[in-house]
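All protein chains but one are shown at their positions in the complex.
Letters are used for the chains, namely A, B, C and D, taken in the order the chains are written, and counting of residues starts over at 1 for each.
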Amino acid sequence: MSNLVIILAIFGWAILTYLAFKINKTLGNVFVGVLALALPAYFFTYTPSDYTVSVMGMSLQFGFTSFASLFAMLVVVLSSFALLYSIPYMNKKDRLGWFYMNFMFSVGGMMGILMSKDLVSLFIFWEIMTWSSYLIVIYQGKKVNKVGLKYMIFSAIGAYAMLMAIVLINKWSGNVNIEQFFASFPNYSSAAKLLSSLLLLTGFGVKSALMPLHVWAPGAYTKSPMSYTAVFSGALSKMGIYGMALVAVNLYVHSNMPIMGEVIAWAGAITAVLATFWAIFQNDIRKLLAYSSIGQLGYIAVGLGIGTELSVFAGLYLAILHGLFKGVLWMVVGAIEHRTGKTDFRDISGLIKKMPFTFFVALVAIIALAGMPPLSGFVGKWMLYESMITSNHFIMVLFIFLSSTAAFLYCFHFLYGLFLGQQEDEFLKDVKEVPVLMMIPMGLISLSLIAFGTFPGLIFKPIAQAMSTLGFENVTWRMSSLTNAWGNSMFLKPANFMFMAVFVFFLIIITVVNHKKTKKVGTKDIANGGEPIRDEDNLHYSVDIYRPFYRVISPIMKYKVETFYKRISKGIEEFFQFFRRIYSGNGQTYALYVVIFLTALLILSSTIF
Amino acid sequence: MVVANPILYVALPLLVAFLLPLFGKIHKELIRVVPGLLFMFLIFNTVVLFSEVTSTGKPIITQIAGWAPPIGINLVFSAFSGFIAGIISIMGLLVWVYSYKFKKVEFDNSLKYFVLIMLVTAGSIGVVLTGDIFNLFVFLEIVALSSYPLVAFYRGRDGAEASFKYLIVGAFASIAILLGIVLIYSQLGTLNMAEISLRIGEMPEKIKITAFILLFLGFGIEAEMFPLNGWAPDAYSQAPGPVGAVFASMTAKAGIYTIIRLVFTLFDIDAGYQLLLGMGIITLVVSEGIALRQEKLKRMLAFSSLGQMGLLMIAFGINTKAAVVAGMFILFNHAVIKSLLFFSGSYLVYNSENKNIKDLFGFGKKLPLTAFLFGLGAFAIVGLPPLSGFWAKLSLLMASADSNLIALIALILIVSVVEIVYYFRVVNGLYFKKYTGEFEPHKPSWNASLVMLILAAVIVTVGLYPDLIYNYFVNAADALMDKANYIQNVLPSNFVGLN
Amino acid sequence: MDIGRFLLTSITTTALAFVVGMFYAGFRRKITARVQNRVGPPVYQNFIDVVKLWSKKSNITHGVMQHLAPLWQIATSITTLMFIPILVDSTFFVNLTFKGDLIFLLYLMVVGSLGMALGAGEGGNPNSAIGVTRGLTQMIGFEIPWVMALVALMIQHQTTTIVGLMDVQQASGTWLMFSSPFAFLAALLAMPGMFRYSPFDIVGAPAELASGPISEFGGKYLGTLMTNGSIFAFVKLVLYVDIFMGGATNLVLLVVKTFVLYMFPVLWGLVSPRFRTEQSVRFFWGWPLFFGLLGILQAAFL
Amino acid sequence: MEQELLDLLVEHFQDRIAGSVKSDKRVEIFTSTSAIEDVLMYAKNVLGYIHLVHFSCVDWIEENEFELMYAIFSPKSKITIMSKVRVDRENPVAPNIDYIWRHANTFEREIREMFGIEFTGLIAEKEMILEDWIEMPPMRRDFDTAEYAKKTFFDRPGREDAQDVRETIIKRTGEELPEFSKKYSR
Partner (left out) sequence: MVNDKESRKIVDIIQDFARKSSLFVLAYGTGCGAIEIPPTMTSRYDAERFGIRGAATPRQADVLLITGYLATKSLKRVIRAYEQMQNPKYIIGFGSCTINGGMYWDSYNTINRLDMYMPVDVYINGCMPRPEAVIAGFAKLQKLIQAGKADGWERYQNNLEFYRKNQKKIIHNWVMPDYNW
């Protein structure tokens, strides 16, 4: 079966799901579940084959490269999990058919992007993905007016930059095939090289929320339903990374334009630092995660921008991993929102008592996010650092290190503010653990994170294969500490086992010693100068908890990119306000215009013609 | 086939228009039914003729009263003009279905309304088909004269004012066109376009250019070119809802057709293309920019429409085959999508006095279908795939890239972002602003819904499979670009060979 | 490496770290007392404290995370210890070092803090959370000059391992603290922050925060934390000695070097008042950062 | 100067107040609960007595009255006005003045707890100093604190209480007390 059919099947299924929801909610849910199960089942069993469609004289080609199938794996896994998760999560909401239809459309769009072997079909699916995600962003309909518009405008800017690049490439290369574009790229004039690649980068940069183009992301991630945001931030933003990897690596690395690679890398580094800083000071979970996503995408951009074998490897590894752990984290937020209806740190505390499973998966995901050694996130960071040091990007190392150290701040805020701290009986009274259907996706992805931490070879192999599409043959990690036998002689396995051994040893000791006299007490029983805490006192310290740090870095935080854009848009509107006066509404004026136009043409006729 | 003949395009609507009062005497309902039958017949006519044109590969040329060109008046149904005529007649049918039951288009007024609509249709198709420049003027006057009352159809003060403005500017157009024709006739002694085209080199340079400028001005007014389009926003916004669609899909098409003929066929002035391109760019930028600042829905749509006309001029001004194909695509799209927007938009602001955008806030839940279709139209016109607008934009951009107009690409795309801003402002308002409660939503009647659904289906289908219709554009472009072929077909005897 | 040998080595190393770290803490108390014109507790006082804390007859915990937090920390510390070369070219103290990747260690060293932070957070005591946030903020402060110093060394010698740096020093015969003085200064100034000694002890300030993160820990939990503290102090000292002082060839030299190094934060702490959080971050981002930059410049261009 | 101030006040409030110059820089006025707010407002806003130095209460159990004393001070003239108000002991109600001086709130809460005087419209938590107090307000003179302590707390047997320390000293040492200390003896 050809690839295109899969995408069309997804689109068709989306419409069927919409109709099914019109008939009956249960039937619709069945439809959703079927897709969620069929998608990975089909994806992991079929063999790809190429397919060509001819439209308007252009031949659109579809097929998987090994690079695309790496991302497709992420998309398939994450979206099928998110779909499963949606079934209980979205249960109470209305217009489900509309939601799921757009959800599936965007999944189809993503698959389409990955299957496209030419730029036009890539653009088409890109736009399908954009508007379907836009429709989901505005689906909940509460205070989304500006957010939706912002998302759409920035997507449009990116998409049109890409479109311009595509038509130019069509002219310069003779067709829109991606491989041929890369093949003919070295023959471009230098201006053409610069223009086409910059435009493509702008296009992909918007989706991957690089710093000057990130403005839409916090709002859009926040406003869409969390089950979709898992895909949105986890997989959909990776489409930008996918494109950027293609462009950055194929163009800059192989065409001897390192300066552009530096631009990407620095944009990524600055994004990583500033977005992380912003994430630290958020008091809404969703905002925190949104900024964190932006920051994490910055790391990936750094990896791709530096463009050495190891850094690209690190970038791709982090991209896949970010999809997984951010997927879990958004699902965790969704779970909390589902059970408590709240997303502000002010209102939530002590959920570990009622939602221990959710806490556990959040803990795993956060450790992966923070890049701490027992879990998989560290491997990516490690590769990134090594690649930066070996390629002499030593100032950038500091940026990335600053960012990833600062990331601990919001990681702690996330875990502590939501799950730990004072347990308010009033608040926790009605809270329950999430339903099983929501547990399964979160649990499975967390398991995979743990597994990748101990056996990174599981994920190294597909990435190494994918790298061959980008022109890195026989990728191995030839760094100091490791050999190239994937995942077998790395530190992590001994480290993890060592850690586990010591941990278990002390766990036994500390649990057994004086076991009977070890009592568990409530969080109201704390040592605060002997003052007994009344039930109505809330001592949970989770709002604005990084004030001192804010005071330190406030000189940087004062400037916002948003202000800049606001000024531009205001300027444009005022400019056209001036033009508007031309249409005075007076017939005589219009007649005058005609006369003036005629006269002008007659006078200028000798010069014009 | 005997029945199908290009002349019927002109003759039948005129005939029916004059007979319509008589039908009304027989049965009142006939006033509303007969135009529909007419439009259906016109479509049938188009289909038959078009299949013939495609099969023979030659245009059908009808001579009125048996005189051969260049002396006689002739109608040329080529792949290009026939295509536009087809669009106009199909749109005519849809407008009829839509206005079958529309506000104030009730029994008393329906006679006047349908007569005018038919006259506009006849005139527009006549403009497109005619091979004679004076006839072209006449048909253009028919269109204009029947448009004036349509603008003022609601008998309000604003409508009358808008109509009056249109009248003033339209008068300038008539004068300019007439003067241009007179100049040409005085020099060449012929009114047949093929003949003129053949012999244009004989004209003295100065007079040729003056004639060109006069005709360009006159046709420019009809084609809504900046800064001659002052009448258009008022006319669009004051006319009844379907009439906006009529303007977008018929009148404007006729206008742009005349300009294209002027530049492509009649004169051999190369700078004409550049002038068209330049005017197109100015029109596009100014109109879209002003649309950004509009507070009334219909005015916004009108300015957007002007912007599309600018885009069309750009497409034809580039003057490569690819660009003309793109232009045909945009022309088709503009007719379909803008009609959909006008159709759905006029139901959204049905009860509103001022047609303000903020009056339709929150209508997404009240009028789900209409709002959805409006959104679809907005998606399509800003060029989101897989809707038809995308392909048009893509082909235009590719064409301009082929002509090395990189700055133009950037400009078009920036303007598209502006377009997105103001269209999505409305769409967002539809769904996510609070319903003010000031205006009761008015449910579209079944016929209106049907029309909108058909248009939406066309948009989606073409978007999914543009090749369905793409070949017609290519044929049309061929027909337009191949001037020699046109002359040869119209004047087989006088053909001496032009390169 | 067979498992028995490995066990023996790791237990010996841990015991060494524990004992040395405990005595260092005792010396710190003793020195503090002498500086303040006191007699001070005996140097083995910390052992007694730990024994006492373990022999408490009741313990309380607020939940699973608080129960696990000390374990988490001590497991991290011991794991870190396993990856640091204790002696130069030792055949006995090899543990898991392989080559001792620096970046790996940098990250491994903060893992424990996160576990501790979570445990402290579960206690529900606002003082703990405040302490944790201060600690994390301070961590951003001192990590930057510290990492700058390491990066300077790494790019200068094109290696990311401790063993690599030690080999460089063995080969050249000069300690890195002399050949890369700016990097060493930056790292040295970051050291009190890493130890959380005065003036950077706002994290657990007893008077303001009721000892901050550990305010809900008592009994065996506090005992574990104290054990961990001494092991971890040793880990940090050995790391510094390995990187900047050429490592040590025998245990006596190791103890001497680490002790001398240890005196720096201790003595500085004795004469310093306490910085507020933002003051300490500003301090670290002042001169230490400048020295770090100089170090990088030196490494890159000299 | 003090007299001028007094005259000014008396002129303004006529018979609602009476007063005298107590000493240098010290003026005493007597007024009523109904007038005290006006007096204080007038003194603060017109005369410039912007500082409420002290606000306390005295239990005149013999006259069955509480006396509220407001000491206000002007930094310009350096004069302290002591405005005194008597309230009935059976039903002690006084006007609330914490809108004139924010910190009067604290004084009022203390007086309310210690003397049981209600201030109309005082919005504050009930407990400030005394927690769980269920007895008579303790600063009233008819409250016997020694008896209360004996009743509530536990006396240690063998303690010799209620003795004059000086007598004990005399008894123990046989010294004669100096003359000045005798007048303070119980």
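Quick note on the criterion: a residue touches a chain if its C-beta (ideal position, glycine included) is under 8 Å from a C-beta of that chain, and two chains touch if they have at least 3 such contacts.
Just so you know, these numbers come straight off a predicted model, no measurement behind them.
Asker: Which chains here would be touched by the one that got left out?
Answerer: Every shown chain touched by the left-out chain: A, C, D.
Asker: Which one touches the absent chain: C:12, C:45 or C:272?
Answerer: Answer from the full complex: C:45 touches the omitted chain.
Asker: Sort through D:3, D:145 or D:168 and give me the one touching the missing partner chain.
Answerer: D:145
Asker: For the full complex, which residue in A:93, A:146, A:432 or A:519 touches the chain that was left out?
Answerer: Answer from the full complex: A:519 touches the omitted chain.
Asker: Could I get the residues of chain D that touch the absent chain, sorted low to high?
Answerer: On the side of chain D, residues 129-132, 134-135, 138, 143, 145-146, 148-150, 152-156, 159, 161 touch the unshown chain.
Asker: In terms of residues, what is the contact footprint of the unshown chain on chain A?
Answerer: On the side of chain A, residues 517, 519, 521-522, 524-525, 527, 529-532, 534 touch the unshown chain.
Asker: Name, in rising order, the residues on chain C that touch the hidden chain in the full complex.
Answerer: Residues touching the hidden chain, for chain C, are 29, 33, 36-42, 45, 48-49, 51-52, 55-60, 206-207, 209-211, 214-219, 222.
As a convention for this text, only the chains that are shown with their structure count from here on.
Asker: With chain centres taken as the means of their Cα atoms, state the distance from chain C to chain D in Å.
Answerer: Computed from C-alpha means, the inter-chain centre distance equals 60 Å.
Asker: Would you mind pulling out the distance in Å between where the CA atoms of chain A average out and where those of chain C do?
Answerer: About 36 Å, centre to centre.
Asker: Where the CA atoms of chain A average out and where those of chain D average out, how many Å apart are those spots?
Answerer: A distance of 69 Å separates the two centres.
Asker: Go ahead and list every pair of chains that touch.
Answerer: A-B, A-C
Asker: For chain C, which residues are in contact with chain A within the complex?
Answerer: 10, 54, 56-65, 67-68, 70-72, 74-76, 78-79, 82-83, 96, 98-99, 101, 103-104, 107-108, 110-111, 113-114, 117-118, 121-127, 129-130, 132-134, 136-137, 139-140, 143-144, 147-148, 151-152, 154-155, 158-161, 164, 210, 215-216, 219-221, 224, 276-278, 281-282, 285, 296, 299-300
Asker: Chain C touches which residues of chain A in the complex?
Answerer: 350, 352-353, 356, 363, 367, 370-374, 378, 381-382, 385-386, 389-390, 392, 394-395, 397-398, 401-402, 405-406, 408-409, 411-412, 415-416, 420-423, 479-481, 491, 494-495, 498-500, 502-503, 506-507, 510-511, 513-514, 517-529, 539-542, 545-546, 548-549, 551-552
Asker: Of all residues in chain B, which touch chain A in the complex?
Answerer: That would be residues 161, 164-165, 168-169, 172, 176, 209-210, 212-214, 216-217, 220-221, 227-228, 230-231, 233-234, 269, 271, 274-275, 286, 289-290, 292-293, 379, 382, 384-386, 390-391, 393-395, 397-398, 400-402, 404, 406, 409-410, 413-414, 416-418, 420-421, 424-425, 428-429, 431-433, 465-467, 470 of chain B.
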